[in-house]
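Excluded from the complex is one protein chain; the other protein chains are retained at their positions.
Labels run A and B following the written order; every chain starts at residue 1.
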Amino acid sequence: MSKETILRVREVSKSFGGVKAVDNVSFDLAKGEILGIIGPNGSGKTTLINLITGFVKKDSGEVFFKDRNISKLPPHRIADLGVTRTFQIMRPYYTLPAFKNLIVPLYSPRARRGAGGGLGDRDAVAIDLLEEVGFERDAHVPYKLASTLPLGYLKRLELSRCLALKPEVVIGDEVFSGLSMAEIASMVRLMEKLQMRGITLIMVEHRLRELFMLANRVMVMNFGKKIAEGVPGEVMGSKEVREAYLGTEEG
Amino acid sequence: MSTLIYGIVNSLIFLLIAVGFTLVYGVSRLPNFAHGALYILTGFMTWVFLNTLGLPYALSIVLSIIITALVGAVIYRFIFIRVRGMEASEIIASFAIGLAIMEGLRRGFAGQFAIPEFIDEMVVIFGVPIHMQRLIIIGVALVVVAFLWIFTHYTKIGLALRAIAQHERAAMMLGIDSDLTAIVSLALGSAVAGVAAVAILPLGLITVDTGYNVLTYAIAVSIVGGLGSWTGAVIGAFVLGFGQILTARFIGPQWQMVVVFGAIIVVLLVRPSGLFGKQKELEERV
Partner (left out) sequence: MESTARRKERLDRGIKVRTSGIYSVSSLREIAYLVVPRAVLILGLLILPLVLPNRYWQRVICRTGVIALLALGFDFLADYVGIISLGGALFIGVGGYVAGVSNAWLGLPPALTIPIATLVGAVICTLLLLPCLPLRGIYFAIITLMYPLVLHRIIEALHIFGGTEGISGLATFPNIWVDQYLVIVVILVALFGLRRLVNEDIGLVLHGIKDNDQAVRASGMNITWYKARAVFITAAIGCFAGAYLTHLYGLVGISMFSLDFSILPIAAFVVGGPGTLVGPVLGAFILTPLTEVLREIGTLRIVVYCLVLVAFIVFKPEGLMKYFQRKYHQFERWIKV
């Protein structure tokens, strides 16, 4: 894991009406690390993701990806550069088989560049991608209709949507939420696998225990502000963080 | 000076026309493309009550406004309610009903029709000769705006309308019936269209094409000012009202409509949410 900074977020803020959803947040993301972002509900985590990836316009502040200022770029350009994100509310094509859901990201310019310009057989590439995230090919899982898949698979489908773009950064918006213990365990292994492949991860989560197993560093938000940052152990020891979490943590 | 006075009158005309449309959109998010049809309908009905049935003018006006309001509510109850939520179908359905009404009127009323001015006099204000009717329009506009403001701030129903306009889900959780408020808003919006019609139509003839123009104007004001914003409607009305008068005076009267349309395009290019728009113009749903 190198110390090179791949993403720099500087003093980013956004207000909706009178409410400051994100208040002057700054942090650095080192290449190859897993950064966890935690905080109680409504602390502005999802908004922060939207601001970084261009889905919502910032009021102020800047974001740099590998020394390139991406603050004013539209979301598809940011994704094209290799900064991808998942959505908490997923809307796959329910009436189509799972692998067909990957055709759209595989159609994107970035995916096509990665394949060396050729369009190739997208169906086959899609199935390979799904196998990598744990869809068992032998059991024909990739061919199942998306409407028949349990949540764990849908979450992995959502992740593979990002992976189809051969990303450098993946920002996961609560990938653990709603999953059973077994599903979480395999998701943890998947994230480790992604890190080993060199992808830098930001994971916004509620489930602290599993996140702390994965994350190299953790950032805590509350009411839109960053209130702590550092190694999981020392962050959880901070008084402010404990106060912010009174009564929120579920095992 | 005359430009100023006629500018104000024209702007208030725009405002009266647009307020009904903005109200319905602001409260129920329904683009009521039948707005122009309801406007014209009121005019024709007043004529019928006045001339065919021989009723007194004031009664004709009141009756036709009430009927228009009912028509608006009926349109919601039987048509809009089925397509609520699907924006495409809402537009198509309201447009089709509007067209049906307008073309039906065109067929039923061939020839020239007009309703008389309330007070048929010329008056001189600040050295500018002006029809009394135009001053009446100013009065009517101010009364309508004041009434709507008081209604939405001080009556139970009015507050319900504002609640739904600001946050539909939250209002519904408080027990406010969204369909009922929609019916009220549509009735109110139609009634305001009717009031506008009876105030403005005496200035000229009642024609079906005016209905199409009214729809265009209402939409233009809403886009320039920002869909759903009441302050925006006022400012938009003034921008377009003065814009039109100035164009007619300095460039040429045949460009009047084009100016209105040009304003729509320019606003959509530069600042799509309008001057005071509350909504995101891009399809942002995160």
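Things to note:
The rule is short, and it goes like this: contacts are C-beta pairs under 8 Å (C-beta built on N, C-alpha and C of every residue); 3 or more make two chains touch, one makes a residue touch a chain.
A quick note: this is a predicted structure, and the numbers were derived from the prediction, not measured.
Touching the missing chain, out of B:G7, B:P31 or B:G72, is residue B:P31. Here one chain is not drawn; of A:F64, A:F87, A:F212 or A:Y245, the residue touching it is A:F87.
Residue-wise, the contact with the chain that is not shown comes from B:E87, picked out of B:E87, B:D120 or B:D177.
Take subunit A: the residues that touch the chain left off the picture are 53, 55, 74-77, 79-80, 84-85, 87, 91, 93, 100, 103-105, 107-111, 122, 161-162, 164-165. In the full complex, subunit B touches the omitted chain through residues 31, 33, 78-79, 82-83, 87-89, 91-93, 95-97, 99-100, 103-104, 106-107, 212, 216, 219, 223, 227, 254-255, 257-258, 261, 264-265, 268-269, 272, 279, 281-286.
Rule of thumb we're sticking to: only the chains that are shown with their structure count from here on.
Subunit A and subunit B have centres, each the mean of its CA atoms, that are 47 Å apart.
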